[in-house]
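This report refers to the structure that appears directly beneath it.
Apart from one protein chain that is not included, each protein chain of the complex appears where it belongs.
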Amino acid sequence: MSLIDRFTNSWAKFRKPGYYEEFDYAWTMSVDLDRCSGCGACVTACQAENNLPTVGEDEMARGREMTWIRIERYWEGEFPNIKLRFIPMMCQHCDTAPCETVCPVSATYHNQDGLNTQVYNRCIGTRSCAVYCPYEVRYFNYYDHHWDSPLEQQLNPDVTVREKGVMEKCTFCIQRIRQAKDHAKDDGRRRILDGEVQPACAQTCPTEALVFGNRNDPGSEIAKSLENPRAYHVLKELNTDSSVTYLKKVDADAS
Amino acid sequence: MQADTRELQFADVNDDVVRSIVQTGTKYYVTLAIAFGVTLACFMFPWFYQLYYGIGAAGNNHPAVWGTYLASFIFWIGLSHSGTLLSCVLHITNSAWRKAIYRSAEAMTLFSLMVAATMVMVHVGRPWFIHWAIPYPNQMEMWPNFRSPLMFDVMAITTYLTGSSIFIYMGSIPDFAAVRDRTTGWRHHMYVLFSLGWRGTDTQWHRLGWAYTFLAVLIIPLAVSVHSIVSWDFAMSIVPSLHQTIFAPYFVVGAIYSGTAGIVTVMFMLRKYMGFEQYIKPMHFDNLGKLLLVLSLIWTYINIVEVFTGWFSGASGEIEALKYRLFGFYAVLYWEMILFCAVAPLLMISKRFRTSLVPMLFLSIAINIGMYTERFLIVATSQPRQYLPDAWGLYIPSIVEISIIVGSLAMFVTLFLIFVKIYPSVSIYEVKETMDMPKRKGAPHGQ
Partner (left out) sequence: MANNAVGLFDEPEGALEAAGDLKGAGFGRPELISPIPLEGVEEVLGEKKSIIKRFTFFGAIFGGLSGFALAAGTAVLFVHPSGGRPIITFPPFLIITYEMTILFGIVATVLGFLISARLPAIRERLYVPEAAVDKFAVTVPCDTDEQFEQAAAILRNAGADEIRQLSGQA
């Protein structure tokens, strides 16, 4: 296609905002806070699946954690009437993500599946995306990480190991999504079935608090989750249009 | 004020400026060596350490990913504002007191911008790829993201750097010609090149005057836009305490404020160490002091607005961030900033204070310390208190960062020291314009 053709086609297609709302698969996750027990299995699974480094005690004490999903803990009240709430917080894959616009080298963008992707090769480490994210789910590699032998045998070959100076965050296990798409294509051009692809955290959750799927699929489990009256988005007032829905915890003694 | 023993003549101006360039004593070389040494030890070596080991050498952590490098970057861009912007504004308004001081003020602008550019390279996680932020056609067919406030930064600072260098150079062409006639050796060859063969004919003066005025008219909106754009790095985020519309005027006023204080410091040093007592007079400090006073009052007002609108909104995120800034871990720094930048400058209401040079020097340094604190607080007290309380943290700069701050100041001093021995630091022809014209011999006054 000539340059002029590319220009006019793109102008027609992308001039209006909302062009991106027609997603191919619209990957969504729902977190049922009533079922979440705060066990942290999702954190460990994510670390295993995505080659997350173990930063060590000193670095954790300095606040340089590297956990793409973290369990936020909020206490209310005094002992013995303590109420403890857990909120697993991962990248919300916002449709109007504040982090995407600010990267000067276009290292983060919204792909056609509704995922907010991070391109490690392009990142030059200005860290402005981390400042702009209101959920603070972006993590920076402050050092090169290494795995003592034989721990490097445990690394996932489908995922890269990031060098120092690069931003990273939850990707909804995009390597598993890609693999599922490949299997679907091998099986003869079918679509990915509901439940066929699960990110590591949803797969591991013992109470099935994390549900993942394609909200464009009307019969999927995630579509049912979204209709739940307990559903809400964290920091919805900031209009980030996040793809992660939280189901409010049922409070037994709430008035 | 001492009375001049003999009235200054045109020829004295040339003599003084040429002497200031050509004469170098031991004191100069010792100062240059110290400045360069501190730059190497405190800026280059810690930076290479950080390049090798990673940004972990700095004190950044999970919520506080931006630190003193960005605060220093904004501080140096701010310091750059006053020189060229002030020079242009005072040129448009035909003010006479600008003539002796504007050359070094513009040099200050240029070197601050250079130091700010190096601070960006120190701040970024993978500086060996920083050229990707420049739009150039490449085999990856990738272009930078022009929607990003950081890209506005790149374009604005490139334009400002180009504009300031062109502006200072254009204004110095006649001075290079004057100095070229009186120097020998490598200096002479350098000035022959720089002066472009300027002769001083009326045609050339006419053209220079027009071009200079056009440049001044173009640079004023540019300078205002540059620091507004730098402020939008912060203001376009949606985190509390950064997402405020007052940021653009706040940063621009703060920049002119700290830049003017920087000019006072530089003027004092030039006057004392380069023998410019007859050119940089207490009158200049008086005028700069008045300007500083006005800017200090505006800055105070803007700070009050920021605190007030945050409190008035009642939004929990804003109130929490405000409380942290005023009474949290860095409360001492906040009130020190208020003391140095809002309270202490009120001393300049008295003319006696404004015209006494050493107190003005100390006050200008105090103002710049306070303004650096302001930039630091914007970075260090906004990130640790965002919307989700679980992700709150604390940011303490590491020794590497503090050393790099000191090193960047030493780098600025080194560049300036080299400047004063190469470039005429007081504008010869403009100073002559402020002096009395030679009168016709034997003619009555007023002819």
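By letter and in written order, the chains are A and B; residue numbering begins at 1 in each of them.
One rule holds for everything that comes next: a residue touches a chain if its C-beta (ideal position, glycine included) is under 8 Å from a C-beta of that chain, and two chains touch if they have at least 3 such contacts.
Predicted model only: the values in this text are computed from it and were never measured.
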Option touching the unshown chain, where B:33, B:211, B:346 or B:422 are the choices: B:211
Residue, one of B:129, B:198, B:311 or B:353, that touches the chain absent here: B:198
Among A:72, A:196 or A:241, the residue in touch with the chain that has been omitted: A:241
Absent-chain interface as seen on subunit A, which is shown: 3, 6-7, 10-11, 14-20, 95-101, 103, 106, 108-111, 241
Absent-chain interface as seen on subunit B, which is shown: 9-11, 14, 135, 141-149, 151-152, 155-156, 158-159, 162-163, 166-167, 170, 173-174, 177-178, 181, 196-211, 214-215, 218-219, 221-222, 225, 229, 428-429, 432-433, 437-441, 447
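The rule is short, and it goes like this: only the chains that are shown with their structure count from here on.
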Between subunit A and subunit B, centroid-to-centroid distance (C-alpha), Å: 43
Of subunit B, residues touching subunit A in the complex: 53-56, 59-66, 123-127, 129-130, 132-133, 142-145, 147-151, 153-154, 233, 236-239, 242, 383, 386-391, 393-394
Complex contacts: residues of subunit A adjacent to subunit B: 59, 62-65, 70, 72-74, 87, 89, 98, 101-106, 122-128, 130-132, 134-136, 139-144, 163-167, 234-235, 238, 240
